[in-house]
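Some notes on the structure that comes next.
Of the protein chains in this complex, all but one are displayed in their positions.
Order of writing sets the chain letters: A, B and C. Residues in each chain are counted from 1.
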Amino acid sequence: MWKYLFMRLLQIPPVLFIVTIMIFVLVYIAGDPVATMLPADASPEEIAQFRHALGFDQPFYVQFGNYILDLIRGDFGESYQYGTSALGLVLERLPATLELATASMVIAILIAIPLGIISAVKPNTVIDFFATSFSVLGKAIPNFWLGIMLILVFSVTLKVLPVSGTGSYAHIVLPAITLGTAMSAEITRLVRSSMLEILHQDYIRTARSKGLKYSAVVIKHAFKNSLVPVITITFLQAAALVGGSLITEMIFAWPGLGQLIIQAVYAKDLPIIQAAVFVTASMIIFINILTDIMYRVLDPRIKFI
Amino acid sequence: MRGKFSTLSIYALVSILLLAGCTTTSKGATTEVTKEEDKTLIISLGPDLMTWDIHNHTTTTTEAIHVNVFDYLLMRDKVGEIQPHLAKEWNKIDDTTVEFKLNEGIKFHNGEDLTAEDVKFTLERVAKDDTLRSHGDYDTIKEVKVLDDLKFQIITTEPDPMLLSRISRQASGILPKDYIEENGWDHFENSPVGSGPLKFVEWKRDNQVVLEANPDYFGKKVTNVDQVIFRAIPEDSTRVAELLSGNIDIVANVPPSDWERVKSSDNSQIVNGPSNRNYMIFLRTQEGWPTSDVKVREAMDYAIDDQAIVDSLLNGGGTPSLSRVNPGDIGAQEELYGKYNYDVTKAKQLLAEAGYEDGLTIELSGPTGRYIQDREVMQLIAGMLEEAGIKTEMNLMKWEPFVELREQQKFKDGYLIALGSSFFDAGQSLNYYGTDRASSINGYSNPEVDQLLSDAETLMDESARIEMYQRVQDIANDEKPILPLFQIDQYFGVSKSIEYETRMDELIYIPDIINK
Amino acid sequence: MELNNQAELSPYPVESSRQKENMSKKLLVLLKKLLTSKTGVVGLLIVLTVCLMALLAPIIAPYDPNKIDTANMLKPPFWLINGDLSHILGTDNLGRDILSRLIYGSRISIIVGILSVVVGGLIGVIFGLIAGYYGGIVDSLIMRLVDSFLAIPTTLFCIVFLTVLNPGLFTLIFVIGVTNWVMYASLVRSETLSIKEREYVKAAKTIGVSNFNIIFRHILPNVFSSIIVISTLSIAGTIITESSLSFLGLGIQPPAISWGIMLSEGREHLATSWWLSTFPGVAISITVLGIIFLGEWLRDVLDPRSRGTKS
């Protein structure tokens, strides 16, 4: 296992390096941020002069070289928009995004697993119909639409939950549902289908032939088997959560990475984009490795190679 | 086998309860919050504050917060007239020198006196450091000469009739020299100190800026609230929802579609007023473009029903105008304000005269999500032009690529934009008609206009200067290298418990807000 | 019955002479299977309807979808007060007929959905085949590239890409496609890895068939069913992505019409004129639903692994 882990860890640096280059090149092609940094009525001379002052008129290799050198020293540079450390800005926002992602994951799992199991155990019932519809619709509804609707219903009309921002547990409910619905739908579908498949396996019959309660059979024998695919997907979805949170954070004014990133991309604020991508990429890679390990722990048939 | 899922059902029940639990705690939490913050004014302008470095941003929403923490030497009132502020009087010494005298006893939030040295420090920084984003607006300042603690002179490189406008707008707050020099800029940006009516408490990025009343303020104090919070809520519909559910007192940029809803609610109202921002279309005048023919430009002007746009898209929240210089700005040609040309037959006739009996096709670019209803305005204009026989292809894009398109002159026949004028001076807004500036935009060139503009730029005789600018506007109205469409209003959603009036400069000055 | 089908459809090589005969037989079996699956039929019907709508838009749309009518702005659907049958689903904030826009909007939604999957699929399949077939350094290089793409959240990637390239129909297709290619690459790679160990591939190698021919004649046909299944399902995701990008203002721009644009343009009016964004939302949901039904059914039929073959 340790050797496996070591091999996996060895793969991280090249991946992060490729990610860094990809982003740099993309942003470089996108052009420099000078025009967007100045007022809309700035004159061409002002723009050219400002461009020179910031060093954006240097050739690509100089900019890239400087950039990489700084990066190797662990310096992501200062944000063009905010003038402070890009990495600092990213790390400052990270907890809020993680909080939101975790909450949505918890809600997603809390809904999906019971729903998936019950619908698999009682196929072709009302609850199964409900679960199936949920698992399809949840993926077919764009989350910005869902978010705005939730605000209208729960905050404006019913006034039971706050509209936006942070401050209490209540504040996280709507954004977490918005972000978690698609994921929940995916997990429900997966739990249902893998449970359906597993419930027809021979070892389920064996377990029942032992005289175990059906619920015990479902939970102890069937569910444990279905966990393998479920956990894999759940964690892979966690990566998608970071992406999905961009829009959700914007709608709910959630002070996470999402807003920072979107703003940075528009403003071509390379240091922030780079730091944010670096941090999220590292997290995703870490999660992937964790998933791999979980996968192997849960399913003894898979060996660490 | 059925009904044997007690464990599962308990699990399901627990999760439902958990969710319900969250809901109930929320109720508690929200009521608590509102009680505790009874004397707090909560405002959302949309985006977050960019930075506390007043010289290194260009956004009005950030300035709207800064203006409450830092004081300008002179300040415009609600209608745009320049009034004394930090400086109680000023005299023109010669064409390039103005002498100011500060009010006595003004203190920064940290207790230090605000002196002429601080003014020198602040203005010379932005005038000399060309990496600052506001540098371009201050580069006419050559030196600030300190005479004594309260007296100083601003010396410009050449006669600058716009000097007073320069120092009474964005980025002209006065900073505490000693505080910054002792602690450094990083420290200042994290805990800024100014002299204004509000003091900095905390800034949670992309979340909120918390300010508290400054009881020692030299001017009009903020008395009816203890705390002011500026919340960052980028999504329009969310902001309106917060207003309607009573969590926020003032929200900026309420979309027209929500005006009725806000008006008809129990707790909120719409407050609107003019802004110094106008929608306009820049048209190419270089050879090779159909719009180089003044008849085509005129035809476009006649094809667009400015009032209809204002009525249908802005619910009447704007005023058509044939000039982009609005009344209240120095040099405005008021005869052109409130007027617009609309006559489709005439437009068609003009087109025919220009040789386009069978119509023509042009492409207009425009930003989306930047100005009120920008995307819709563009689509409506395209529809109107089409009626007159000008098939219009739209090239709509986000603000940032649009800016680049403009800068690199990649747009085709023209583009739609809504420019503001923070100087309240035609000298700034008419600059676009000069050959120099226009060469990088639409290639418009008129020697007479050039002459008038360059003369006015350094002319210290105000009435003569105004006349020159009015003449420029008349010429522009004849030649139409730019089609001014209409001045737009600003719309705030405001809680009924608050009395609020908009300012021409789109800022929010807390001492003017009355809590009923 | 299950067993029979499995044998018939299992991805074993078929000689080209028998291929045609087999194909029609396969199709027949597929169709028969489809008719036994209710959701499959529903899915197919939905997808066919949407495709027909897209094809026949100019014929069935009652109005020019971009015809602005300031006299009839924000007219509600006919069953509400002030609504009437001239605009069955009402009009939008510029007085344009929503039904006509929905019908025309299906075109771009479908085109983006399908073409971006094709683009992503093409890139992914080629890289996957190369990585799986040649192995070694080529494989590790491609896989590191795949890892790198996987490490950047899709939405983020799209946003960065779309600010580089000016948004337009083909840019959008390209960008969504490019962000999706990794999925195909890793799928095809792993299948190729197992297929290239099969006897007939080894046999082909020993008699000197070129690599190119082995890859495209022997391996590709055998990974095809998995590719079809995955791509059908990801069309649904693509339509959602398109609308999300529209929400961020990075999608296709007017005068082009897509359901995503309608949905995001209408969001300002959600509280007052719900029909602006609800109808496109429903259209997206139903289409995605249909595609998912069709995709899941395809998976059941084409992919023997999903049927829980015992290990």
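Rule of thumb we're sticking to: contacts are C-beta pairs under 8 Å (C-beta built on N, C-alpha and C of every residue); 3 or more make two chains touch, one makes a residue touch a chain.
Throughout what follows, contacts and distances are computed from a predicted model.
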Name of the absent chain as recorded in UniProt (options "Multicomponent Na+:H+ antiporter subunit F", "Fe-S oxidoreductase", "Acyl-CoA dehydrogenase" or "ABC transporter ATP-binding protein"): "ABC transporter ATP-binding protein"
Given A:212, A:236 or A:287, the one touching the chain that is not displayed: A:212
Given A:119, A:181 or A:225, the one touching the chain that is not displayed: A:225
Residues of subunit A (touch criterion as defined above) contacting the omitted chain: 200-203, 205-213, 220-221, 224-225, 228, 298-301
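Here, only the chains that are shown with their structure count from here on.
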Pairwise touch network: line, ring, star, complete, or other: complete
Greatest separation from subunit B - chain, by CA centre: C
Dominant interface by contact count, named by its two chains: A-B
Central subunit by CA centre of mass proxy: A
Subunit A-subunit B separation of Cα centroids, rounded to whole Å: 35
For subunit A paired with subunit C, centre-to-centre distance based on mean C-alpha positions, whole Å: 22
Touching two or more other chains - residues of subunit A: 148, 152, 156, 266, 268
Residues within subunit B bordering two or more other chains: 237, 398, 400
Touching residues on subunit A, where the partner in the complex is subunit B: 31, 35-44, 46-47, 49-50, 53-54, 81-84, 89, 92-93, 96, 107, 110-111, 114-115, 117-118, 121-122, 148, 151-152, 155-156, 159-173, 213-215, 218-219, 250-253, 255-256, 259-260, 263, 266-268
Footprint of subunit A on subunit C - complex, ascending: 144-145, 147-148, 150-156, 159-161, 163-164, 236-237, 240, 243-244, 247-248, 260, 263-264, 267, 270-271, 277, 281, 284-286, 288-289, 292-293, 307-308, 310-311
Subunit A residues touching subunit C - in the complex, by the definition given at the top: 11, 14-16, 18-19, 22-23, 26-27, 29-30, 136-137, 139-145, 148-149, 152, 156, 197-198, 200-202, 239-240, 242-244, 246-247, 261-262, 265-266, 268, 273, 276-277, 280-282, 284-285, 288, 301
